[in-house]
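The complex appears here minus one protein chain, its other protein chains still in place.
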Amino acid sequence: MNGKIIAFFDKMQKLDRRYIYLMVALSIIIPLVIPFNSPTFTSETTENIYRKIDSFAGDPTKAVLLSFSHDASTMPELFPMEVSVLRHCFERNVRIFTICWSPAAAPLMEHAINTAKENYDVTSGVDYVNFGYKPNSLFLPIVLGMGEDISEAIDTDSQGRKIKNLDIMKEIKNYDDMNLVIDFSGGGAALSWVTYARAKFGVNVAAGITAVMVADYYPYLQTGQLIGMFRGLKGAAEYEKMVDVFASYETDEYPNGRPFSKEVIKNVKVPITKSTIIYIEDGVEFDTGIPLNYKYKVARIGMNAQSVAHIMIIVFIILGNIGFFLTRKKDNL
Amino acid sequence: MFEIISNTVAAFFTLSIFSFLYKDNPFYKFAEALFVGVSMGFAIPLVYENAFIPFVYTPIFLGHKFSLIIPSLLGLLYTFRFSKNLSWLSRYPIVFGMGIVGMGVPMSIHSSVLVQMRSAMLPLDTVNTALIFIGTVTILLYFFFSKDHKGVYGKFTNVGVWFMMIGFGASFGYTVMARISLLIGRIQFLVGDWLGFIK
Amino acid sequence: MKRQIPLIIVITLGFMFVAHSFIPHTISQDFLTWFQDWMKAISPFAVVLGIMSLFMVHGKKISYKAPNWQYSIVTLAGLIFTALTGFIWGTQAGTPYMWIFKNIQMPMSSTMFALLAFYIASAAYKAFRARSPEATVLLVAAIIVMLGQVPLGTMISKWIPISSKWILNVPNLASKRAIMIGVGLGMTATSLKILLGIERTYLGGGD
Partner (left out) sequence: MKLNLGKISSLMLLAVFCFVLLPINSNAAVNPNDYIIEELQAKDVPNDDGGGLVLSWKPLPKEKRIIEYRVYRGVTADSLFYIGKVDVNVRTGVAGNEVFFYDTSYNSFLSLESPAKLKKEKQQEKDSPLYGTFPRDLSITGPQLKNFNILAVINEDAFYFKNKKVEITNDDGGTDVYAGLELRHFFGLYKKLLADKEYYYTVFAVTESRKYMPYAEPVIGIARENSPEKIDKFFATYVNDANRLQFEWSRAAFADDNTDHSIYLIKKNDLAKFETYVAEQKQLEKNMLDRMTDKTVAEFVPTIKENPAKLIFKRYCGYPYNPVNTASVNIEDGKIVGENIDAQIDVENIENYGFVFSLQDRAGYETFSAIAYSDIISLSDLPSLPEYWEINDRPDDKGDYNRIYWEKPVAFLTNTSFLNEDKTEIMVNYDFFSNSKYKNIKTIYFDLYDEDGNKLDSVNEYYQDKKLVFNLPEPKEKLFMKITIRTKVDDDENYTFDQELVFDEQSKSLMPGELMLDGEKLNDYAYSIYKNNFSSQEWRLSKKMMGSQREFFDNISYNMPHYKGVSKFDAEKGLLYVDPSFSIRMNADKSASVSSNLYQSEMDKAVEKYSKEVANYTEKIATAETEAEKAGFQSAMDYYQGQIDIIKNNEILKKAAEFDNDKARVKFLKKVKEIGNRAFEYKMVRSDGKAHFSESSTYSSEMATKLPYTEEIRAFYPGLGTTYFFPIPNWFSSDKLPALIATLIFGLLVFIMIFQAKRGKNLYVRPIAGIEEIDNAIGRATEMGKPILFVPGLSGISDVATLAGLSILGRVAKKAAEYDTRILVPVRDFIVLPIAQEIVKEAHFEAGRPDTHDKNSVFFITTSQFAFVAGVNGVMVREKTATNFYMGMFWAEALIMTENGSATGAIQIAGTDAVTQIPFFITTCDYTLIGEELYAASAYLAKEPLQIGTLKAVDYTKFLILAFIVVGSILSTVHATFLINAFPEK
């Protein structure tokens, strides 16, 4: 009996790795092609960013800066975050700026804005401005310069317009107004914002990072140097849900979305298999009729695949180790 | 049409790389060889436009900063790396860049040692801060090389090892997550953008 | 002499930089600017080294008809062709150069990384072994963190996300901090060794 089990695991141990690869591929392709509903639990690190941005809603004297410090290789994780933050800002009428530091990021930034704005009536120069690509060697001068005067530090936007002359800049001068910076990167770029802009001018800094960096960033979250953080794809999925539940919400009482509430987000479900945003609260369905486009749920669909893959890997580790111990026992005999 | 063709090319290379998972094959070898060449080839015009022109050509030939001829000659010495007798010349550009390590001494003491020491000296008023304190101290003890890990001291350093392992576990878990996310991105491209199965 | 002069350069520049880090004066800042200007002028030539070594490696393969030498042709042709498109049609959006970047270079580089997911899965099955108590703890912590990331974890028990957060906030923080101090000290020591001429590996062989 024992021998049989050991033999089985022995065989399993020697399983051709290509079968494993195939399982990995399927565990990701199937959930992507056939989406299913799974709950998205939000975490405080992401909620903090949402709440901060939401507190700027409709206020012409406040703005958010998105800094794109990454290239295409980390796009799967970071792009959904960027789109949902932009969507949140467009929904809630929050003024927004974007900037990037490498030539490779410029097309990604453009792409994120265009993806998010398609369904909103927003104008460049009024609701948002793309500062465009600024060479990395100018990072420090610009980050410090914006503490004094944004329009001088940046000078022109991606279309070559003088920032100073734009409508959006009327009541926005420096970090006192542009009070939140979110840096998206696969590395330590947000920490430079913490070191310079946060330490010197007290601006709020949040980070959108790939999961690899999460453990490294945690100490900064604890000291409050970072106000919030998107933890990889999971963070993006959480934000997508919050935008659906709060920012997209439209009733007579709240024509432009309702304010964030921890109690609400806990209880509401938004199924991603539907083509419109539907709230399910305590079993009661409410169809808002607002289209839920693929681009707004891409992270949540991705998280389905992620869940399946995680479980699979955990199972692999456990199976592998059982086999390992059994065979070791056999060797010791 | 243009987009379809472009996507097909991109998909072809994506699949070629993935084909390595089955086994090493001419498609993968071809894609990889091309990747190496294209990556280097991509850098050449970029370096020319963004480094050579603004930092060498313009200041010397147009700005008449003739002192910069010295570092550009130093840079040229790199090419002697492959010469049998003159390869020692290529040390010069390397050592010139090494000079900056001098800054590394006080800077790393400041930012990685002193600043971290400060944040480690928290009041021990909650269980968690006490645990962080114990963790920090025991891990530092683990990296103390003058004493054998024996007896009570050894038990102490062992605690450090446990702390480190749990910490590494966190890194591990998140790294796994990140790698899977990247694969999700590629599959979204293949199945969604290219084949159009995801809507 | 072939070693002494470079050594003298490193030591002199090195001590100047030590002084620089304590002196905020403009003269000290000008020194840094001077150094950066010179480094910037040296830097473009490093790529020449890269190109040369690539040509030497693959050139050798081709001329000796080493196994798979045909792929070396692909590499060199790819290099020359990409560089030429950049020089002929420019590097703006829409040029063949950018097209190569978007549809050849970019998908391949992100796919290379995506391969890792497969390897992780296979390593999970075949190599992530609880060889020792330490490795066991590591794997258990990793599993908790991985479960904490997905809804299933929360559905199993609400303690999973809480312990996942605790792992990040307490042991992870302590270990990151202690390792940072240790590595920082080690790096300082190495820098100091270079500065004092004790560490000379970077000079390479020969006299």
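Letters are used for the chains, namely A, B and C, taken in the order the chains are written, and counting of residues starts over at 1 for each.
By our rule, a residue touches a chain if its C-beta (ideal position, glycine included) is under 8 Å from a C-beta of that chain, and two chains touch if they have at least 3 such contacts.
Keep in mind it's a predicted model, so treat the numbers as computed, not measured.
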| item | value |
| --- | --- |
| Omitted chain - touching chains that are shown | A, B, C |
| Selected residue (touches chain absent from view) among A:10, A:59 or A:216 | A:216 |
| Chain not shown: contacting residue from B:11, B:120 or B:198 | B:120 |
| Subunit A residues touching the omitted chain (full complex) | 17, 44, 51, 110-111, 114, 117-118, 123, 148, 158-162, 164-165, 170, 173, 176, 195, 199, 202, 212, 216, 223-224, 258-264 |
| Residues of subunit B in contact with the chain not shown | 1-2, 5-6, 9, 20, 24, 26, 30, 32, 34-36, 39-40, 54, 58, 62-64, 81, 87, 94, 97-98, 101, 105-107, 109-110, 113-115, 117-118, 120-125, 133, 136-137, 140-141, 143-149, 164-165, 168-169, 171-172, 175, 179 |
| For subunit C, the residues touching the chain missing from this view | 18, 21-29, 49-50, 53-54, 57, 68, 70-71, 73-74, 77-78, 81, 85, 89, 92-96, 99-100, 103-104, 112-113, 115-116, 119-120, 122-123, 126-129, 131, 134-135, 138-139, 142, 176, 179, 181-183, 185-193, 196, 198-199, 201-202, 204-206 |
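Methods note: only the chains that are shown with their structure count from here on.
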| item | value |
| --- | --- |
| Contact graph of the chains (line, ring, star, complete, other) | complete |
| Greatest separation from subunit B - chain, by CA centre | A |
| A-B or A-C, whichever has more C-beta pairs in contact | A-C |
| Subunit B and subunit C, separation of their C-alpha mean positions in angstrom | 2 |
| Length of the line joining the C-alpha centres of subunit A and subunit C, rounded to whole Å | 25 |
| For subunit B, residues contacting two or more additional chains | 21, 119, 167, 170-171, 174, 176-177, 180, 182-183, 185-186 |
| Residues of subunit A touching at least two other chains | 21, 24-25, 28, 73, 75-76, 211, 214-216, 219, 231, 234, 306, 309-310, 313 |
| Subunit A residues touching subunit B - in the complex, by the definition given at the top | 18, 21, 24-25, 28-29, 32-33, 73-77, 210-216, 219, 223, 231-234, 294, 298, 301-302, 305-306, 309-310, 313 |
| In the complex with subunit A, residue positions of subunit B that touch it | 21-22, 119, 167, 170-171, 174-178, 180-188, 191-192, 197-199 |
| Subunit A-touching residues of subunit C, taken from the complex the two chains share | 93, 102, 106, 109-110, 113, 117-118, 120-122, 124-130, 139, 143, 146-147, 149-152, 154-155, 161, 165, 168-169, 172-173, 176-177 |
